[in-house]
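Yeah, one chain of the complex is gone here, protein chain that is, but the others are all in their spots.
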């Protein structure tokens, strides 16, 4: 059942579904067997409804067109009047024309997708700030689309992981190691140490590790954190259960 | 060749904003012809030189410095965020119809796709790939859509004429014209 759902959901509309059926049934698009294709099409649409998918009205319009085509094909054959070249157009021709037209763009979409994928492999860099002129004047002639285009251009750039600034130590510390370092630092100090000063790196990972280490030390009563009042600085002292 | 050094500096500084031949020629105070010749030879030698990791691409009348495709995987390794999502099939079909028929109304797109197309059009607008390009001379004066330069950039096209040709598909076509001429010739043979 699930497989059905996924499959049916993946059609881009009635024309896409019809193309799929034509391919599956190996039918000549210029000589569509009206009865067979209609039955197959209706069974798909039925399944969609049974699965309570939101069947777009276009599918139902196409169903009606197919049924009309099918009933026409079941009517007595007029082809005895072979000379009558002015016979009205076979509705199957119109359908074939639409299917071929749609198929053209469906395939073009596939080629665009390949180009899009290739493009994701190229990167540039942000324009240098010094290139930016600050003396632009006069009326502005830009649209929202220019802005969105620039924005997309930016999202295609790659932001590479920024190296840690200033401090050069890159070695990753575990929370345990960090706890040990903090403990040593606090025990060595006679004065309480300002909470902020316990973080000696601006790197996110290190900040988090240090913070977790402080929390853990508090939980183990190895340190005491105090504050004079709301929003005042936090101070940390070694304490609690020193052994 | 001092000019090549300056051009490299300019393209580097411009980054993904890119520069037109005219802008660079003005700074170097040389003819555009001469500039494009230098650019072409720089672009060629960058492609051929295995030691180099950047190349010069052009689209529209804009030139831009980019990393070489074969190094993409290495850059991805350091990237903080995954690549932006690629377009859905619905958006791609809509974009294809607009690109090959522009300017075109939403109704015309829906005629070809056989299904409502409001959402793909909204997505494409939000991505800056298509934009409104006036109004059709038809009842209700519907909005016309056309592709943008961002579209060219996103699909690595120099210009809209660079679009891969539309194929008639692999369905064997009984060629009306051939049939006609076939019969015509038969008639002549008699």
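By written order: A and B. Residues from 1 in each chain.
Here, a contact is a pair of C-beta atoms (placed from the backbone, for glycine too) under 8 Å apart; a residue touches a chain by one contact, two chains touch by 3 or more.
Owing to the predicted nature of the structure, the values given are computational and were not obtained by experimental measurement.
J.: Have a look at A:33, A:91, A:127 or A:239 and name the one touching the chain we're not showing.
T.: Touching the chain that is not displayed is residue A:127.
J.: Among the options A:25, A:74 or A:207, which residue touches the chain absent from this view?
T.: Checking the options A:25, A:74 or A:207, the one contacting the hidden chain is A:207.
J.: At which residues does subunit A meet the chain that is not included here?
T.: Those residues of subunit A that touch the unshown chain are 123-144, 146-151, 153-155, 157-164, 166, 168, 170, 204, 207-208, 211-212, 215.
J.: At which residues does subunit B meet the chain that is not included here?
T.: Subunit B touches the chain not shown through residues 1-2, 4-10, 12-17, 19, 23, 26-28, 50-54, 65, 67-68, 70-71, 74-75, 77-78, 81, 84-85, 122-123, 125-127.
The rule is simple: only the chains that are shown with their structure count from here on.
J.: Hey, how far is the Cα centre of subunit A from the one of subunit B, in Å?
T.: 22
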